[in-house]
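Everything below concerns the one structure shown next.
Missing here: one protein chain of the complex. Every other protein chain is in place.
Moving on to chain A:
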C-alpha cells in the first residue's frame, strides 16, 4: 500500500456565478521516501491540489468528490481535531514565500516551539533543544541567536531554511512544498533544492513539490505529474518525461525551457494561454492550443474536441491524449513493450 493515495479527487470553488473546478478527477499515489513533482502553468490547479490534501483550502473551496488516503486513513472524513494531529505532524507543508509564511510578530523560537508543543508533550527546554538541532540540520549558523530573532531580521533564503527546519521538526512522513524556491534568488534556489533533497533522502521522508519550473522538479524528484486545467495529463518517472515527453502540453513545456533553445533563436512558446478554470473548453482541455488537433491529412480530430481523453500507458508513463493513443495504436511493437 502506498503511503498516500489520492483517488478521483475533485475540488470546486462555488461562486455566485458558476463555479471554479480547480482539480478534476485527479488520482495518484506516493510511496514512502518517494519524491513527487507536480508541474504546470499558473492556474493549472497545482497549489489547490496540494492544499486540498490537508483540507487547507481557502473559502469557498471544498472537496466535492474523491478520496485522500494517508496510511490507509481517509483524510477527507476526519474530524477537525483528528486532522489537526496529521497537519504539521505526519504531513508538513512548506509555503511559497518564506517572508510571509512566518508570523512577523513572533520569534523563530516561539514558532518552532509552539509547533512541537502542538503535537508532543514536551518541556520548553527540551523543545528548544530539538529546535536547535533541526536548525543545525538545515545548516543555519548560530542557531541560538536565530531562535530569538524575528522573521524580518532574516533573509529570504534563511527564512526558507527555518521553514524547512519547522517541516522536519516532528519527523513527518510527507512534506508538501508549494513552490519552495519561487520567491528566492536564483543562487539560493539551488542551495535550497539540494538541502531539501538531501534531508528527504536522509530521513526517508516523502516529498511532494509543486512548481512551474521543470528545472527545479527535474533535480528534485523521481516521479512527475503534469497538470493542465485541473487534470493530470501525464504522469511517470521524471527522467523519462523530461527526456521523452509524450503529451503535447508536456512537450511544449520542455521545449520552452531556456536550456532547450538554440543559440540566437527565440524561445519556444506554447501558443495561447491556459483557460480560466471556470471556462475550460470541452473535450481535451488543451486542444485549442495543441498542434496535433488536426490529423496528418489536415482534418480536425473529432475526439480532441468532444471527448475527455483517458490516460493510456506509454513506456512507464501514463498519458491522457487522443493523439498519443492513436500513435500507440498504430505502433504495435511499442504497445508490446508496455
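Assume a contact is a pair of C-beta atoms (placed from the backbone, for glycine too) under 8 Å apart; a residue touches a chain by one contact, two chains touch by 3 or more; residues count from 1.
Definition applied: contacts and distances are computed from a predicted model.
**Student:** If you look up the hidden chain in UniProt, what protein name do you find among "Putative transcriptional regulator-like protein", "Hydrogenase expression/formation protein HypE", "Protein NrdI" or "ABC transporter permease"?
**Tutor:** So the chain that does not appear here would be "ABC transporter permease", according to UniProt.
**Student:** For the chain left off this view, which of A:105, A:186 or A:262 is in contact with it?
**Tutor:** A:105
**Student:** Kindly state which of the options A:28, A:95 or A:228 is in contact with the chain not pictured.
**Tutor:** A:95
**Student:** Which chain A residues touch the hidden chain?
**Tutor:** Touching the chain left out of view, chain A contributes residues 54, 56, 58, 84-89, 92-93, 95, 97, 100-107, 114-115, 118-119, 150, 152, 166.
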